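Showing chain A:
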Amino acid sequence: MALLSVRSLSVAIGPVAPLDAVSFAVEKGEVHGLVGESGSGKSLTAMSVMGLLPRLGGRITAGQILFDGQDLTRLPERQYRALRGHRIALISQNPMTSLDPIRPVGPQIAQVARLHLGQTEAAARAKALDLMGQLRIPEAETVYRAYPHQLSGGMKQRIVIAMALMADPDLIVADEPTTALDVTIQAQIVQILADLVASRGLALMLITHDMGVVAQICDRVTVLYAGRVAESAPVSEIFARPQHPYTRALIDCIPQENQAPGSLHGIPGTVPGVKDYPGGCRFHPRCAARLPVCATDTPALSPVGTGFTACWNPEGAAHV
Partner candidate 1 sequence: QDAVFAVTAREVGAPSYNPITGTRLNSANSLIFDRLLLQDADQSFHGLLAQSWDSTPDGMIWTFKLKPGVKFHDGEPFNAKVIDWWIPKFAGTENAYMVEAIDKVEIVDDLTFRFLMKKPDPNLLFNLASSFMGVPSPKAYDALGDKFGVTAATGTGPFKMEKFTVGQETVLVRNEDYKWGSDLSQNRGPAKLKKITVREIADDSTAFLELKTGGVDFLYTVPTDFLPRLKQEAALKVMVIPGTEVVYMPINTSVEPFTDIKLRAAAAYAINQKDIWTALYGGIGKPANGFLISGLEEAKIDPKFAIAYDPARSKKLLDEAGWVPGPDGIRAKGGQKLQVKLWTTNGTEFKRISEAVQAQLKAVGILADITLFDASTINAQYKKKTEHQLAIRSYSWTNADIIDWFFSGKRLGYPNVSMLNDPKAEELNDTAMNKSRTWNERVKNFIAYHEYVLSQYAFAPIYEPANVFTYSAKKLKLPEVVRGTRVTSQTILDAEPVK
Partner candidate 2 sequence: MAVPLALHRSLATPRGFIPAAVLVLLVIAALFAPWIAPAPYDTQSLPNAYLPPSAANWLGTDEFGRDLFSRLVYGARISLGVAVSSVAACVSLGVLLGALAGYFGGWFDRIVMAGVDITWSFPEILIALVLIAILGPGLGSTAIAITIGYMAQFARLTRAQIIALKAETYIEATVNLGASHGHILFRHLIPNALTPVLVAGMLAIGDAIVLEATLGFFGLGAQPPLPSWGAMLHGGVAQIYLAPWVVIFPGVTIAVTVIAINLFGDALIDALDIRNRLKER
Partner candidate 3 sequence: MSELPVLRVENLTREFTASGGLFRPKRRMRAVDAVSFDLPRGSVTGVVGESGCGKSTLARLVLRLLDATDGRVIFQGEDLGSLPPAALRRARRRMQMVFQDPYSAIDPRFTITRAVLEPFQVQGLPLLPAEQADKAASLLRMVGLDPALAEKYPHQLSGGQKQRVGIARALALEPSFLVLDEPTASLDVSIQAQIIALLEDLRDRLGLTYLFISHDLGLVRYTCDRIIVMYLGSIVEILPTAQARPRHPYTVALMDSSFAPDPGQRKRVARLSGEIPSAWQRPPGCAFAARCPSASDHCRTTRPTLSADHHPTACHHPSA
């Protein structure tokens, strides 16, 4: 039984339906990558899992989110709140803006333990300092009292990670935790996350659009395109034998070491906006391996090899 199992999740925000029947499962101790281009619905998936969709003005129209066997879509807000930050923690995209700018960072970390573990201020502080030490934050005492603007981006992201770890969660949802950081810092953070999963045995749902990062630390990958799952498979499969033409094209967009000049082409066309999703397979207008059926019928997510793919022409991927 997976720790988190998202089943046919559909989400609506006002008149638009940015997520359509998204399914994937995150096992305990696994790093599950959620990739896709901008607007593909990665963050919305994360927010759905966090139960924060209503804050964005959205709602779940269908599907289930099973966490530890419990259907979160039916959980009353009070209980959901007790879960958030406690058993499911969030690391957000932009460390620059996810800390309260007018409070010292230390108490912001400690707040989690006081809320969920009922710890005293002193105990929470000690725990926070300990965690900060584990995340190799130098001079933790000083940093504890510092305000967010006094810290570098990498440091802030570590603070956010400390905040997420504070109540020893089972699942961490990390929404592009490194995008806003410099490459060298980004690499450090990726390393920290990888080490955490390894040492604590928790599950990490890692949202990213960087195939390099995916290759570096993910165990399984779910590829989203235009609000639907294109493919979900173990990482080695995804890179070695992508089943969906989109997955293949996505990987080919990244210049490889020693790639010959003029051999990079990208994917023709543009990523559609929510309002312009085409019928049938949403990728078909840009797909080099499309069949006539692709334009008319929506392919179902079905098992192919060790993963799942929603494609009418899975073998086509190999020949693109």
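Basis for inclusion: all candidates are chains of the complex that A comes from, given by their letters.
The rule we apply is simple: a residue touches a chain if its C-beta (ideal position, glycine included) is under 8 Å from a C-beta of that chain, and two chains touch if they have at least 3 such contacts; residues count from 1.
Model, not experiment: these values are computed from the prediction.
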Please state which of the candidates 1, 2 or 3 is in contact with chain A in this complex.
3
Okay, in this complex, where on chain A does candidate 3 touch?
37-38, 152, 154-155, 182-184, 186-188, 190-191, 209-218, 235-236, 239, 249-259, 261-262, 264-268, 270-271, 286
